[in-house]
Each structure stands twice: as structure tokens, then as C-alpha cells.
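This report refers to the structure that appears directly beneath it.
A single protein chain has been omitted; all remaining protein chains appear in their positions.
All chains are identified by letter, namely A, B, C, D and E, in their written order; residue positions are counted from 1 within each chain.
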Amino acid sequence: MSLAAIPASVGINTIWVIVAGVLVMFMQAGFAFLEIGFSRQKNAGTVIAKILTNFSIAAIAYWAVGFAFAFGAGSLIGHKGFFLHGYGDPLKAFPIMGFSDATITSKFFFQFVFAAVSLAIVWGTTLERTKFGVYIIYAIVFSAVIYPIGSHWVFGGGWLQTKVGMQDFAGSTAVHLIGATGAFAALLHLGPRRGKYTVEGQARAIPGHSMPLFGLGVLILWLGWFGFNPGSTLLGTDGRFADIVVVTNLAAAAGVLTALATMWVKTKTYDIGMAGNGAIAALVAITAGSGYVAPWAGVVIGGVAGVIVVIGVLAIDKRLDDPVGALSAHGLAGIWGTLACGIFTSPRLATLNGVGHGGLIYNGSFRQLGDQALGVVTVFAFVFVLSWLTFWAIKKTYGMRVTAEEEEDGLDISEHGMYGYPEQFIPAPELVGYGGGPSRTVPPAPVPIPEV
Amino acid sequence: MSLAAIPASVGINTIWVIVAGVLVMFMQAGFAFLEIGFSRQKNAGTVIAKILTNFSIAAIAYWAVGFAFAFGAGSLIGHKGFFLHGYGDPLKAFPIMGFSDATITSKFFFQFVFAAVSLAIVWGTTLERTKFGVYIIYAIVFSAVIYPIGSHWVFGGGWLQTKVGMQDFAGSTAVHLIGATGAFAALLHLGPRRGKYTVEGQARAIPGHSMPLFGLGVLILWLGWFGFNPGSTLLGTDGRFADIVVVTNLAAAAGVLTALATMWVKTKTYDIGMAGNGAIAALVAITAGSGYVAPWAGVVIGGVAGVIVVIGVLAIDKRLDDPVGALSAHGLAGIWGTLACGIFTSPRLATLNGVGHGGLIYNGSFRQLGDQALGVVTVFAFVFVLSWLTFWAIKKTYGMRVTAEEEEDGLDISEHGMYGYPEQFIPAPELVGYGGGPSRTVPPAPVPIPEV
Amino acid sequence: MSLAAIPASVGINTIWVIVAGVLVMFMQAGFAFLEIGFSRQKNAGTVIAKILTNFSIAAIAYWAVGFAFAFGAGSLIGHKGFFLHGYGDPLKAFPIMGFSDATITSKFFFQFVFAAVSLAIVWGTTLERTKFGVYIIYAIVFSAVIYPIGSHWVFGGGWLQTKVGMQDFAGSTAVHLIGATGAFAALLHLGPRRGKYTVEGQARAIPGHSMPLFGLGVLILWLGWFGFNPGSTLLGTDGRFADIVVVTNLAAAAGVLTALATMWVKTKTYDIGMAGNGAIAALVAITAGSGYVAPWAGVVIGGVAGVIVVIGVLAIDKRLDDPVGALSAHGLAGIWGTLACGIFTSPRLATLNGVGHGGLIYNGSFRQLGDQALGVVTVFAFVFVLSWLTFWAIKKTYGMRVTAEEEEDGLDISEHGMYGYPEQFIPAPELVGYGGGPSRTVPPAPVPIPEV
Amino acid sequence: MKMVMAYIRHEAFEPIRTELLTLGFPSLTISEVKGSGRQKGITERYRGAELTNYLRPKIKLECVVADTDVQTIVDTVLKHGRTGAVGDGKVFVLPVDESYRVRTGEQGEEVLQAHPEGAA
Amino acid sequence: MKMVMAYIRHEAFEPIRTELLTLGFPSLTISEVKGSGRQKGITERYRGAELTNYLRPKIKLECVVADTDVQTIVDTVLKHGRTGAVGDGKVFVLPVDESYRVRTGEQGEEVLQAHPEGAA
Partner (left out) sequence: MKMVMAYIRHEAFEPIRTELLTLGFPSLTISEVKGSGRQKGITERYRGAELTNYLRPKIKLECVVADTDVQTIVDTVLKHGRTGAVGDGKVFVLPVDESYRVRTGEQGEEVLQAHPEGAA
């Protein structure tokens, strides 16, 4: 085919969408290290196996059916593009993304990494006690059915977006709340880690083993968000995505500072974990509004999210064992961020995006706020019911959690056959591979060299 | 707005500037892990809190006033675009960047991450003994006033750039020397870590706890520099940024090899930390010249920087406790790199950039070298005085360093209430959350499931 | 020069090539952490020094001569563009890349990072016992001669590509097999680590010290592959690279799942390391076909690679000590991936790329398969002989491995003078820098402030 | 004076420490040890090869008391250390000739255990 | 009853443990210690400054047995612990007054070492 025939916009838009998608893909490492940092040494390795497995399952399932359900034409559910195949004209087959001439494969990749992010969020509540198979089974259901349908309604061209006019630019609800809702359902069936609550029901601290690795996770997530929100424009040509980069970053910054301050007021210490949670919560909150609000509003939305996540984590911890604070950082903040559009959306951007109307402070009307609330409630209910039932079925058949003894030994050794940090657990003299006498300490002779 | 109306260059340039800016943003993780690797276990977590807090403060302060001071029109100080608001035509409001049609938000983001890098450099000398509040207070002053004014002079359209013709393509002086100067001022007020010097004044080794994490930091910084220098073109359309990528990489490579060799000559070992410092120093040094010199000159500049950093670290360590070698890697190397333009700048590139003249070896004139020296001296003096006074005020009021006991326990526990690596400090039996009898080791019952 | 004169395609293509190249550059961190995770604590730091040194040597050597040998015009060996200098019209000087108008510096950088990847692969078999100098010496020979010539034949415009019509889109053979062959030659001269095999010749487990850091490496490599394969188009304008992103990701996902399943069948555990090896092997395998095969074929190729790597690692481990499984993940998988083109290449894409023909399943002909096999055999033979002789010479003169005692103490302390994790080795009381009496525990006085 | 030296499970320590404290024995020292006994080992798998550990982690508790207090300490340990499963550990009593308090240089039995307020 | 307390090299432990097991002494405890003696220290270099460690890692082995078995244990340790190079370590024998098995509360010599099947 002659390159000349292709307008420059195809290259420009496809590059931007792929770059953004690659940044979002890397968020898998962010979630992995956030969870690893918040896990104990004996449960650090399993997170790697989980992330790799879940990301892979999502890749296959979303390619096979998920994408078609999520972005194929249709109001309740899409039904074009299974296996990314035989969809005819992509601009018609996936109408909601028709405004961008980025190649369909780039759009598919971008939407797939979103699905993978949502799935990764689910497991934040389940650390250190879950049977590995649970991840496998639910991952299939989630990335093939639950997420595609839920996200289709919100930003795949479904009824909430096109009929109700719910605003969710990059997925505070469609990605983060959906993930957090699955996390909530899982937790209800799973129960807390051994030792999290005293026999009297008092919450105890089970500190994660590495704040540095937690921090690595947070910084990678922050990085990834520069693909997550700005990439959702699916357009590079107009340079508008840069505005979204700025709004996103301001919100995150505000979230860190308010979370730090709130925690300081409560405990007189500069809580490392909460600073990170503040960033994540703010990023989650601004995800919906990033394409709808002004920079100053981003600061407000992020700042409020930083307070919400601290109060949420402290309150939830009293009854529910959510090791990374996913319910607060992705759930509560996701809800706040979605509702915030109803308050702060600028009429100009609502028109530009062609979804919904300006927010409360601009036109004094609660209409958009109501639409946002409707969206939150329906999506939560839909995902919660399906997830609750899925986990219920898993619990009844395969089981949800490892035995008390396996939990005590740690998932790395009991589920994966080896510690994540072997030298922290295996007695040194048992690792040494040679006896004491000098005679036995000479290195084995090199293998004889075969003829070539 | 009709996309057709927008020239392709807007998308191309904005994408490049944002991609470069995102790479530079990730350098925060690079600085974090370089510092973490060079800290002891008991002070590893605090670095995460510091990076998140400082990056956030810089984000708000630079948005509010910093950017306007740094890039708004004006010779001594800029004064347009506070809160990135009401600046009218961006090409006129921020004239020095007017040659690029990348969106103003992309330019803002790119310049903000530079400010954040400069701030991160400041703290290299202050590890393991500084009160957390010091970071907060100085971060505000630095990112709102000190850095914006200093960088305005050098590459924001200020007098050094436009009147003197000082050459500093991406900030050997404007970013790195400014940061290192703040680091120097802080160190003078702070003093060394306990145990760094014997009572006889002999320097002792206080090894950082993780060379792998240090290496992660170095590799991330190297990665980020591919945004830092090439991004400073603010143009993607002409593809010239690729030349800068090559010069930058060659310089870094030379720096690693000369640093390694120099250290080998001195100690007969392949020093891991110095290999990394060599890379950083070379990258710092080539930052000024990356847009002005030929590839071979990049090799020379980087190679010399690798020698400078080793000699600098060994010499400084005898009297000043600079845990990561920031004074050498960012200070001395920054000065060298800036002066090097006066020697190696190719007349062709000087003309292309429209700043200053060719270097000594091309035209035998010391003029450019003199201009470079003038720039180094004024910027150092300006930043040193302001920083020294700021820290002096902090010391007199809030105090600079934690108590001897807090320092001994480590900043993680004393400032943040929890260890960065809890399992390395908390006695194992005190972490276990359940008593000995079998009766008490059954996992707590799952929380009753609420009706939905 | 007037920007208007430059077609948009130059900016678009150069941006894409540089972005891809930067992603590939970051794979150095991926290899570093994959190796670090699979090393014991006492040998973790040396990997950082090695990666920095080797990457730097490759940068200088490939710039000086490597690139000219690899991509300069010529059938057996290229000979234009030494020091990236005096090559005249780049499109003619490096004809095989003439179809893209990305700047030559961007193409050079992209090809250099490929060379660096191939070199990094070499050392997978040599962990924990190799003298540091071996890395330095071989790195020069490899990046200046061995890799450039080998890769020239396969995708630099050499005879295998232009005369035979061997298909290797991004280097399953040209990069991965070449690296793995060097690794094989090194291993034959090196022999296993002490304690790897019992005196009876039984293989023992020498667990790496950190699965989290191993996982970080895998995730970074996966990320980098989105530059590695799609970047090999050297074109951004047509958006085709996005198709390659999708094929690559599907293959990797399949590899993780089949490796996990195969290992589960064998050991009834979810092996963390093998899940990662499965991803790498699949990515290696799809590297050749990524530009030639359909998505479904990518799933097959990756899935088979996941099985191959597990069986390969388990079999090889019985006789050869390959700590990270490089021989299987890069060697066997590289061979499989190259041959797979002979089976799955779609005629349409063969024509589009202008190399070779469709695969067995499309046209029932073994011809392409034969050409692929020919390529694999010649490249392996060429690289093996040169590498074997190089290592033989090194062994005879400088020596290949450290002494038994140095190996026992670990390479960090014996080769680099300091542990990678000092606090895991140095007795705590010997790290403390101050005596017991209160009189001696006051912090040293701050250094007197010099006049400025 | 005797040193009661006990090898116990991790979970057993907290209850023991608490009761000893209330009984007026705040002073004791523990360390992490690895022990082998009747308890079965654990086998790891790594890339196909196997590795068996016959040693399991235990806590070693050392508490020096006056002869008259030995039985109290032993009984407390036995009481809380017992799960009934193999691996509960052992308690040994060793003779001690002399004791000193570093802070004061005091010598003899009175330095062994701090007074109640000392439990602060 | 005696406690055989030995400071040995890491590599020496496995052979010792194995032989003790076959001799019917499965029960023992080890811990990681650092020792100084005749063995030379090691010097580290870090960014120009030096740091010398005079302490080298050793394994401390503790095994309580009946008086009649002491010599067997000592001989086994000496046999496998010896490389002939400085740093091989030392073996000490300390008196033990009493022993208890936590699991059962049993007391006296019979609790010291598990029966052969106990070696499982």
C-alpha cells in the first residue's frame, strides 16, 4: 500500500495511543510492587506469579470476547470483533471510538490494558491468604464478561454513556470502581488474614515488608496514569491530551499532600503508605474528570480524595482486612471522582466530549450529579452481584483460602514451592552445597566440551 | 473545533514533548532508588515519603508561580502565566519557547518536571539525619522562587541566555548545578551523619544497604535522560532530537568506563557505586552541550566527567558527608559540562540554537568559555546565598536534624512511625498475631455477609 | 533550516523509532533484575556493575565500528558509517533501512540498543562465578565484531536476508539466538557454580534471592518488547506497528499460561520463575514472526515456546548450570521462533515485508522452513565458533572464573570490594560508628562554614 | 542462679512473656534459631531441582533467675508452649555461677530480675 | 546431662547433622553467629573509605545429651568440622541440670533425643 495515501493523523494518533497503552501496561508492575511492598516477606513472590498469570488470562480473554462485548456496537452489550476478526470497517464496528483514525489494533491494545488494570485492582483486598486458583478462575469471568459489560455501559458506547449521559472520561467508575467492587465481593467471602484481629476483635498491624518496593509501585502507577487519562483522548493530533496530563498531575500532587496532612493530624507521623495511597486515590478520582474539568478543579478533586482515602482506610480497617486499601483508594475515591464530574465539569468540555452537561457549580443544576450517581449505583450493583456469585461458587467448589498452616508458612512456599526470598527463610548451612573437608570443596570439573 | 484546522506539527511536537516529560517525571523514581540504595535499611522508607511530598509540593508551587517566574516574558524574572492562567497568546507570553507549536500545557509539564528534578538533587547530601519538615519548607521556597529565577536567567529567556549568550541546552547549570548548590548549602548547616567521622576526624564507610536498588535508580535516571536532553528541543518535527539522544548516550557510556577505570587504578576493585556515579556525572555534564556538540565531543565530555566525579567524591568525603556524591555528580560535573560548551560547541549548532558562539577548539577564542564561566558563577552565588539563608532560618526555628537517638533508631521509625523494612527490625514473635494454643490458631471467622 | 521543508513523516517516524529505542534501552534494567533475582544475595551487586559496563562498552564499540559492519552496504559485511561519520546519503549508505525516512541517528540508536540486548543475553549462563574482566573483554569482541556480522547477515541487508530470504523480523535469531550462543560457549568453558552438582553429579537447587526483583525484570522486559518488535518497522506513519504490539502481547500471554501449566503438571506448584521464563521465551519466539504472522499464530507460537522453555530448563539443568535459563528462553525459543516463520508466515505479510514467502500451512511448501533452518544453523555455527575461541583465549590468558574462596565469599565482596547488601553480611556492631560511653555518642560538630 | 533455656514456637512467646511480666520476671532474652528434632522437614522446589530443610525456625528463650524461681519460669513456658503437636520444643536448666548488671556493676541474685516498676 | 556447644563452619553442619541423625541424635539447634579468633578479618571498600570486619560468620550448634553420649557428639563434630585451616572453631561442653519436653511435660534424660523413628 502506498504510504502517501495515509494521512499523517493515522501515524500521529496511533503513536500516541500505543505510547499511552504501553504506559498503562507498565502499571501492572506498579500494582505488583504496591502489593508486594504491603505483603510480608513470605508472601512476596506469589504476587509476581499472580500478576503475570492474570495479565495473560486477560490478554487472551479480552481478545477473544471481551473487546467485542465492551466496544462493539450495541447499547446493553457489544457484539462485534470477537478475536479482533471479521468486523468490517472498524470505525463502524466500534462506533464509540470512530472519531479517531488511530488503527483499531492500537485502540484494542489500549482498551485491553485498561481491562488488565481493573482486574489487578480486584486483588488488592485478597493478599496473603488466597488460593492461587481463585485468581485464575475469576480472572476469566471478569475479563471476559464482568468488566467488558460494565465498561461498555460507561464508556464503550452503552446506555449510561449514550442515553444517560454519564461522564467518566477514563474510568473512575468503569475501571477503578468495577475493580474495587470485585475486591469487595472477594473480601466478604475470604475474611481477614490470621492475626489481623485479636480474639477480642481488635485490629492489629500487619506491616508490609518493604516501603521502598511499595514506593516503586506508586511511582510506576503515577507514571502509568500519564497514559491512562491522556491516552483516553485516543487523539494525538490536537495536542489536547497535554491538558489532561497537567490536570492529572495536579490532582495527584494535591492528594499526596492532603493525605499526608490528614494522617499527620491523626498520628503526628508522616505516614509513608498513606502518602502513596493519597496519590493513588487522587489519580483514581481525577480519572473521570480529567477530560472534563479545569486544572484548579483537579486540585480540589485530588485533595478531597486524599482525605477520603485516609479516613476510609482507618475506618474500614476496623472491620475489613484490606491490606492495600483498595476499597478506599479505588472504591471510595472512584465514586467521589465520578460524582465530582457532576459538580466540576466545565460546560465547554462537556460539549467538546459530547457527553452530558456542565456541573453543579457552573449551572446550579443537580442533573449531571444525579446522572453520575445513577451510573455509580447501577455499575456497583451489577458488578457486585456477578462477582459475589462467582466467588460464592468458587468458595463452594474449589475453596477461597489456603489452610491455616499454609497461611502461616506463607503462600510462596505453600502455593509456589519456593520462598520469594529464600535466604530469609532457608537456614544458611542447608543452602551450602558442599561438605566441610577441603577435598570436597574443589569446584566440580567443567563439563567436557562436545564436538561441534 | 475542526481537527483539520490544526497543523500536523502540533500533534507531533506535543507528543514528543509529553513523552519526553513523562520520561523525566520517572526520574523521580531514579533519584528515589539511588538514594534508597545508598541509605541504610533504617532510613530507606523515608526517601519514598520525601520524593512523593517534594514532587507534589513542586507541582503545586510551580503551577501557581514558578512557571510564570521561569518562562514568562522578562529579563530578570518572568511574570506571566501564574496558575497557567490568563496569559493570552502562549507564544508571546512565554516567548523563549515560542519557536515550538507544542501546546503550552505540554511545555509547562516539561518544565515542571525539570524543576522537580532540580529539587530532588538538593537532597542527595542530606540523607539519614534530616527532619522531614525541612524538606517541606525548603521545597516551597525552592520550587516557587529559587529554581524559577535561576533557571529563568539560564534558559527561560533571562539575561544570561539572551544578553550574555550563555549556552546550557538542557540544564547542566540551570537544573543540576542549582540543585547541587542547594545541596551544598543544606550540608553546611546539617553536618555529617553520626559515625561518619571518627573522633579523630577520620572518614568511615557507611555503606548503603542495596546496590541493586541503587542500580535501579541509575538505570531509570539514564532512561529519563532520553527525555531530559532530547526533549529540550521542544520539537519533534525535524527529528533533530535523535542526534541528541545519541550524543547523550555516548557521553554516559564514556563516563561509566572512565569512572570504573579511575576507581580501579585507585582501589583495584570494580566499584559498583562509582560506575553508577560515572554515568550520572557524564549525563549531567553532557546536559549543557547535548544540543551544541558533536558525538565525539560528547565522548570526551562524558569521559572527563567520569574522572571528575571519582576524584571529587573521594576528596569531598574526607571533610563533607555527601552520602550519594551529589556535590560531585551534579555540582562539579554540572560546572564542567557548562564550561565544556565554551570548548566544544560547534559553530553550526550555536547558530542553529541561536545562542552564543562556537567553542575554543573551533575558533581559538575564549569568549564563549568566559560567558559560560560567568553564568556558572552568578547562578551558583545566587542560589547559594538564598539557600544558605533559607536553611539558616529553618535551623534557627524548626531545626535541621533529628536527635542523636532518633538518628540511631533511623528516620523510618522516628519520623514515620514504622520501619521501611519491618521484618528486618521487629522481633518475629512480636509480629505473629495469635497465641500458642491450637484453640487460638483457627483463622478468624469471615465477616458476616451483609444483605445487598 | 526551514521546518516547513521537512515532511511530517520524518518527525512521526523518528519519534516512533526513538520511543521504541528508549523502551528497548530500558530492557537493560530488565535483564539486570532478572539476573539479580536469580542470584544469591552475595552476588547481587555485581550484576549492576556488569550491566552498566557492558552497555557502555557496546555503546562505544557499536558507534565506532559495529553499526557500520551491521548496516552499512555489503553482502557479507557492511563497511560504511564508522563513527557514524562520512557516510554521505544515509538512505544509500544503509540501504536496508532506506525505506524509512526516520533520521539516521534514530536508526543508529535503535540498532545499538539491539546490540546491547544481545550482549546482555550472553551473560545469563555465567552468573555468580565469572571474573569481571571476562565481561569487559568479550563485550568488546561481541559488540564490535560477532554481533554486527551475524546480525548483518540476518537483518542488516546481508546474504541470509537478501539472497536466502530468511525471515527474522526483529531478531529471534539475529539478537536472541546470537546472544544465547555466546552464552553457551561461555558456559562450556566456565563450568557450573560450586555446589550446583553433588559429588554424585546430582543437580541441586541454588535458589535466587528475590522473586520480586526477578518479576520486576520480567515486567520491564515485557514492556521493552513493545519497542523491540513494533519498533522494527522503523515506521510510525502507517500505524502498522500497532498490529505487531498486539501479536507480541498475545504471544507473551500464551507463553506464561502454557509454561505455568506445564510446570503445574510436573510439580503441582505454580512456579514463579517459570511463569516469567514462559513470558520471555514467548516474546523471544514471536520476535521473528511478529511482523509476519496473524494474531492467532502469535498465540500458537508463544504457547509452544512456553512449553519448550520449561522442558528445556529442566533438561539442561541436569548437565549444564544455566542459572537464568538463557539457553532455553533465548536459545531454544529463538530457534523455534525463527523456524515458526517457515510454518506460519502469512503470504500477505511476506510480500509486504518483501522477504521470503508464506509458510507451510498457507502454501504447503517446506521451502521457507528450509531457508529459516539454514539461517539458524549458519548463524549458530558462526557465533559459536568465534565465541568459543574468544573465551578459550580469555581462559588461557586472563582466566574465566574466580577462585573457590572468592566464589564462596561472593563476587560483590571479592570483585567489587563491598557487598551488594552490606547489612545482610556485616556484623551490626561493626557497622556502628561510635563507642559506648555517652561522652562519645554526641554527633560530630557540623563542619565550620567557609567564607563564600 | 540458673539459666532457663527454652526452644519454643514463635506463637508461644507472647503469652509466655506476658505472664512472666505479670509474675515479676520482665527480664529475658530471645533469639531466632533453627532446630531439628522429631518435627518433619520441608521441601522446596526450584526450577526442577529439590532442596529439603530439616531445620525449622524456633525461638530460643533465655532467662536467668534465682534457684527458687526456676520452677515458676519452667511451668510458665510449658503451660503456654504446648500445642500437643510435634515441634513444641524443649526446656533446659543450666547452672549460673555469677551475674552482674552492666549499668551499675552490681553483682549477685538481686540483679537478675528488675522490680515490678522495672516492667515499664 | 550436658549441652555440647560447638562453633563451626557453615559447610561442616550438613555432614554433622546427617551422621548425628544416623547415630540416633536427631535433636539439635543451630543459630547464626559471628566469631573472632585466630582467623583473619576481611576489609571492605566503599566510596574511598575502608571498613574492616574482624568477625566471621559461624554456625553455633547446641545439642543436649546424656553424659554417656557426650563423647559421641564431640567426636562427630570434630570429625566433620575439621578442614585444618584456621577458623574451624571450638567445641565446649556445659553442664545441664534439668530438661523438659514442652509437648508432654515429660522430664529428665529420656526427653533429650527422639527415638530413631523420630528422625522422620
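Descriptive notes on the structure:
We take it that a residue touches a chain if its C-beta (ideal position, glycine included) is under 8 Å from a C-beta of that chain, and two chains touch if they have at least 3 such contacts.
The model shown is predicted, which means the values in this text are computed figures rather than measured ones.
Displayed chains that the missing chain touches over the full complex: A, B, C, D, E (touch as defined at the top). The chain not shown here is touched by just one of B:G239, B:G289, B:G359 or B:P422, and that residue is B:P422.
Within the complete assembly, E:V93 is the residue of E:L21, E:A66 or E:V93 that touches the hidden chain.
Within the whole complex, the absent chain has one touching residue among A:D317, A:D371, A:E408 or A:E423, and that is A:D317. Although one chain is not shown, part of subunit C still touches it, namely residues 427-430, 432, 434-438, 441. Taking the whole complex into account, subunit D touches the unshown chain at residues 1, 3, 17, 21, 26-31, 64, 94-103, 105, 111, 114, 118-120.
On the side of subunit E, the interface with the absent chain consists of residues 2, 6-8, 31-38, 40, 54-55, 58, 60, 74, 77-78, 81-95, using the contact rule stated above.
The definition used in the following text is that only the chains that are shown with their structure count from here on.
Common neighbours of subunit C and subunit E under the contact definition above: A, B, D.
Judged by shared residue numbers over all numbers used at their interface, subunit D and subunit E contact each other through mostly different positions, with under half in common.
Of all chains, D has its CA centroid at the greatest distance from the CA centroid of subunit C.
Set side by side, the interfaces B-D and A-D show unequal numbers of C-beta pairs in contact, with more at B-D. Centroid to centroid, with C-alpha atoms defining each point, subunit A and subunit E lie 51 Å apart.
Residues of subunit A in contact with two or more other chains: 8, 12-13, 15, 19, 216, 417-419, 422, 426-427, 430-432, 434, 441.
Across the assembly, subunit D contributes 8, 32, 34, 44-46, 51, 54-55, 57, 81-85 as residues in contact with two or more other chains. In terms of which chains touch, the assembly is arranged so that all chains touch all other chains.
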